[in-house]
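Quick one: structure below, then a few questions.
Shown here: the complex without one of its protein chains, the others still in place.
Read from first to last, the chains carry the letters A and B; within each, the first residue is number 1.
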Amino acid sequence: MKLTFPHMGNVYISVKALLDTIGTDYYMPPPWSRDNMQRGINNSPEFMCLPFKKILGDFIDGLEHGADTILFGESCGRCRMNYYGDLQTKILRDMGYRFDYIHLNLSSLTYGEIMSKLGPLFKGTGKALAVSAVTSAVRTIFAVDGLYRAACFVRCRESVKGSTDSIMLEFEEQAGRARGFAETRLALSEARVKLSRVATDARADPVKIGIVGEIFMLSDMFSNLEIEKKLGGMGAFAVNTMSVSEWMKKHFIRAMLPVKPRDKAVAAAQKYMRAKDIGGHGIYTVGNAELMCRSGFDGIIQVYPFTCMPEITAQPALGEISEKNGTPVMTLILDEMTSETGYVTRLEAFTDMLKMKKEKSSAS
Amino acid sequence: MSRLHDKDVTVGMPDGLMSFEHRRVWEKFFAALGVKTVSSGKTTNDIIRYGVSLCSNETCLPVKVLAGHAASLCGKADCIFVPRCMSVCKGEKSCPKLCGLPDVIRLSLKNKVPVTGVTVDLDTSVKESGKSLSALSETIGREKRSVESAFLRIVVPGLAAENSPNAFIPELNVEKEKPVIAVLGHPYMIFDELLSMELIKKLISAGYRVLTPYDIKRSVRRANARPFAGRSFYETGLDILGAFNVFRKMDIVAGMVYLTPFACGVDSIAAEFVERGIREEPRKPFLKLTVDEHSGESGFDTRLEAFLDMLPAGSLNEKRQSV
Partner (left out) sequence: MGIDVGSVSTDLVVSNGNGKILSKLYLRTQGRPVKALTDGLKLMRRELGGIDISGVGTTGSGRQLAGIITGADIVKNEITAHAAAAKRLVPGVRTILEIGGQDSKIIFLKDGVVTDFAMNTVCAAGTGSFLDRQAERLGIPIERFGEYALRSKNPTRIAGRCAVFAESDMIHKQQTGHSTEDIVAGLCRALVRNYLNNLAKCKEICEPVIFQGGVAANVGIAAAFEEALGKRVIIPQYYDVMGAYGAALIAEHNYELSGKPTSFYGFENAYNTFETKSTECNGCGNRCEVMEVKSRGRVLARWGDRCGRWSGKKTTLPAKEAQSRESLA
């Protein structure tokens, strides 16, 4: 059996370490590949959202490289992501590929579910080792996201432009070469140390921008054209509300809790959207935007793929939030036609606008 | 009927989207409660234009049109009724846009008219409607108990009725021997004369009989909704896929037309399965028509005419001679 899996941001670092630890044969598509993206686009319905196209591209690449098993997770919510598997397997089978499809139901993801669905992967691995490997993988996901958050904090304050970027590039390379959790952890701790040593401007008071939107786009830097890096380079402190670890907290850790805590973001959203769920993370987009406006963010950017149903539904609420709080909100919609030049211009102009506003209010 | 207050409330029923499909059910519900309703009537060009100007560009045409309908009721009704239709029965979901619909309409209308809605989430539990029903009972001045009982008696079974509440215009389908064109699509697209550019009328006047998903019993649609039969999926997606799988096996169906609004999320999945399925039926020509607020009728007609010419030459002529 040879496994392949699609990319979603940095989660590959953990998945790779997990598969290396339990000794599964796998093929990982390159994390940055326009070629794969193009193949996905060519074989997808036009009005399907970008994450579908990108994931399909990764599958095609994996199957071309001899994989015979696909690992993918879905739940049963309202977002189209829950039906990706049905259409993707149909498309791939129509293209003539033969493969097994391991479908993880993420809305009820528990150790039991993982162990039973991933049984074939753990063949020959002791149960104790398997459980500890899965635990390490979850921890690594959190550690990687933590590192990227730290990078956002440092990047907008660095004295020498580009110092953070080169540390993160080195980390990505080192983590890419790492085999197993020990080496991955080493790469992580080295990067953390280097980040803490970056010379920063103590007087820096960067504008603070909250990023809300569709989770795949927000956690996948390839898809969001490195929005965190770009904003940081322009001297803005970007706070990304969506990441794979956030998602794990919501679906995986919450699912195991006997008493579910009230979600602050969902509660904050009720003023604008009187629903518990509008699909995907739409209600969190609304709630987080409101919470961040209240806590003094200078601006909010909503990012979603073209035709994204939950985010389109959330969008009108953001206009109201912006008006009520006096905080600018910009919506960026990405698809395969998006020109990076126009994207950068919008980010720059938005950051400039927030800086001018901040200067003016601090002057008066 | 016991009343909470004497004020006579008129409820505005915008005739678009799911309120279009389930309109008869909700009208019955309000009639049972003795509440006056006023409909926004047929979609007009002004309604479309107004709706387009109120909504964000990104949202789909049906939502924009509904906003236009709602806006046209300003001044004619005390509140506008937009249900929050999350699911109409177990194992079904509505498009995310319907889950936020009352909010989207309220925000688009800039809070000019109160928007009132009932949450329907029968996939989770009928209890989900409780809060919104008591809010509604306040608004319309009827006792909560009677509102609840009317909801349970009329709305719950009505929304997922075996025979579509949006029953097809039977008199247009009398000539049983004519070849059939199956029209697939969301009810608020195919039955809206303006949005569909009178597609059904055009097909009938070209000499065909028209069948839509709503001419098939609901249970049959569900049983045939491959690959989602027996599983959770979008309501309209199940309707379309189920109907498609029935129509493709019917000899009398000479061809199929799929009408879809630009960039529809549900159709990006459903239409793809239909398009892949129809390839296995070489004798059934297929046309997908995408419309939005910018569509010109001339391009639409050209495509439709070309499609009708593609149909097996005999299908219509033979029948004509035999008639």
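The working rule: a residue touches a chain if its C-beta (ideal position, glycine included) is under 8 Å from a C-beta of that chain, and two chains touch if they have at least 3 such contacts.
Since the structure is predicted, the reported quantities are computational estimates derived from the model, not experimental observations.
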Return the single residue from A:196, A:295 or A:339 that touches the missing chain. A:339
With the missing chain put back, which residues of subunit B would touch it? List them for me. 52-57, 262, 292, 294-296, 298-299
Which parts of subunit A are in contact with the chain that was left out? 30, 32-36, 162, 165-166, 169-170, 222, 226, 319, 328, 337, 339, 341-342, 344-346, 348-350, 352-353, 356-357, 360
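Simple rule for what comes next: only the chains that are shown with their structure count from here on.
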How many Å are there between the centre of subunit A and the centre of subunit B, using C-alpha atoms for each centre? 35
Per the contact definition, I'd like the list of subunit B residues that touch subunit A in the complex. 55-56, 58-60, 84, 86, 93-97, 99-100, 102-104, 107-108, 119, 227-228, 232-233, 262-265, 267-269, 271-273, 276
Residues of subunit A that touch subunit B when the two form their complex: 45-49, 76-80, 83, 86-87, 90, 94, 272-275, 277-280, 282, 306-310, 312-317, 319-320, 331, 333
